[in-house]
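The complex is shown incomplete by one protein chain, all other protein chains being positioned as in the whole.
Our next item is chain A:
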Amino acid sequence: MMQMARRFGGLAGMLAVIAFFAINLPETFLTPRNLLNISQQVSMLTVVAATMTVVMVMGDFDLSVGSMASLAGVVAAMLFTRDFSIGAALAASLAVGLAGGLFNGLMVSVVGILPFVATLATLTVFSGLAFLVSDGRTIFGRDIPEAFGAFARGGPVLGSVDERALVLPNLTLVAAVVVLLVWLVLEQTSYGRRLYAIGGNRDAARLAGLPVVGLRLSAFAFTGLGAALAGLMYASRVASANPTQGDGLMLTAIAAVFLGMTLTRDGQPRVLATLAGVVVLGVLDNGLTQMRVDSYVREVLVGAIILFAVGLSALGRRGLRRG
């Protein structure tokens, strides 16, 4: 009974949020255009949160994703200013993400630094590097190739409403592909199940012959790569790059995973639950903005809702254990 309440309570709360906005914003909220708009707004967060889930299933987390996203964005933009091709710049920037993730993994699993400490340190390092690479400037305008910015604005046309084309944004598609990939890796491959095993009991996994060090290392590489991809998506969307633009992603991504964990039966991080968490946060942000709620008030509200949901879930689990 308690378990049902815990599991579906979260879901009901999410539906309540959506219903609230649908009622208060009857004209604009539940329209196809707005929903597609939300899907694009949350696409970067989706990518970061989905790849964050990969390390969180092991009981680890990565605080450096936000500054890695910023760094990846400015690396690509700086290469654009040196007349590199789009392909080369993207590849280099993703390579930076992979390398940063591997470095995090190295610190956490080989050297044995707590993830909190290791990734807090690399957060600062990546952030500093982003300023160094960009000289502290925002790179925009003619330096950014037309096609790079156009990617985020484009997408397959779904139809038209009010004589304006309804476009499924490319960024939404990218996010969907990433979620699908992470889902496949975590839920359907033995690699993913091993990551869950490490989260379940690291010592047992090691004694059962799992290469725990290598697995943790590789999982952090995933997260670094996801952060870099999100940074590129962000840069494409605003057709510019500055050394702080990804910074807000980290806290929201971790919040989305935690929100998602309140939905799963066993309280484990799962990527589809993370997606639900992302959607809730995205809907809240979109709806509150439309209702012209002050942005500082919005932050207070979002934080309170996260505390409420995760707190409720923790209380529910405690009740479960007593029972």
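Worth pointing out:
Heads up, the rule we're going with is that contacts are C-beta pairs under 8 Å (C-beta built on N, C-alpha and C of every residue); 3 or more make two chains touch, one makes a residue touch a chain; residues count from 1.
In this section, contacts and distances are computed from a predicted model.
One chain of this complex is left out of the view, and of "Putative ABC transporter ATP-binding protein", "Glycosyltransferase RgtA/B/C/D-like domain-containing protein", "Phenylacetic acid degradation protein PaaD" or "Alpha-galactosidase NEW3 domain-containing protein", the protein name its UniProt record gives is "Putative ABC transporter ATP-binding protein". Contact with the chain that does not appear here is found for just one residue of A:Thr28, A:Thr81 or A:Asn201, A:Asn201.
Screening A:Arg137, A:Arg153, A:Arg193 or A:Arg298 against the full complex identifies A:Arg193 as the residue touching the chain left out.
Residues of chain A that touch the chain left out of the display are 184, 188-194, 196-197, 200-201, 203-211, 266-268.
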